[in-house]
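Handing you a structure now.
Removed from the display is one protein chain of the complex; every other protein chain stays in position.
Entry: chain A
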């Protein structure tokens, strides 16, 4: 099996107020293409930080991150942006839709950025899949939280990413809506064969992934298969 993500000896420290704060300490793991992984741990343990490093949103203080065989730590910010556009999809706790774009336009952006063809029809198909065919021309402010998260799901899959990162995708949703969104996420993922990495507190969500990585105080404390 091919390795899509490999994290080697990664540490992250912050300098502040005369002391060094170590948020991640020598973390090692690798993820196979097509698998689903959840990262769990107590609040403040460094999950979001780890996710940011894996997705190339930030640079590690030490160690290397390889995504799709590309050493992220050796790329410039703009080069990493292109890597994200080609291979990575995101889902955020607070949806992060562009407020001045309609639902449809939000889904179209990653494709437009790549200069692809049939952008509109492909985006409409995705929005139909998440059940928002009637809300395509609405702005995020006109949608409920659940609807916004469904738009962001459509956007995350629009550029057919090889790997999808989700940070607390259900953190801002009620249980019922959460379940719907989770189901959609796994369905879409299954269909596209994307690698899925989810940071979550929600054990029910974590239990649906094949593998669970636990971290605590910046250390990887457990890495088990479900």
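The rule is simple: a contact is a pair of C-beta atoms (placed from the backbone, for glycine too) under 8 Å apart; a residue touches a chain by one contact, two chains touch by 3 or more; residues count from 1.
Just so we're on the same page, contacts and distances are computed from a predicted model.
Colleague: The complex lacks one chain in this depiction; which UniProt name from "Extracellular solute-binding protein", "ABC transporter permease", "Dihydrothymine dehydrogenase" or "Menaquinol:cytochrome c reductase cytochrome b subunit" does that chain carry?
Modeller: In UniProt, the chain that is not shown appears as "ABC transporter permease".
Colleague: For the chain left off this view, which of A:52, A:171 or A:217 is in contact with it?
Modeller: Looking across A:52, A:171 or A:217, the contact with the absent chain belongs to A:52.
Colleague: One chain isn't shown here. Among A:2, A:128 or A:187, which residue touches it?
Modeller: A:2
Colleague: Can you work out which residue in A:113, A:203 or A:221 touches the chain that's missing from view?
Modeller: Hidden-chain contact among the options goes to A:113.
Colleague: For chain A, which residues lie in contact with the unshown chain of the complex?
Modeller: Listed in rising order, the touching residues are 2, 33, 48, 51-52, 57-58, 68-70, 75, 77-79, 81-86, 90, 92, 96-101, 105, 109-110, 112-115, 139, 141, 155, 162, 167.
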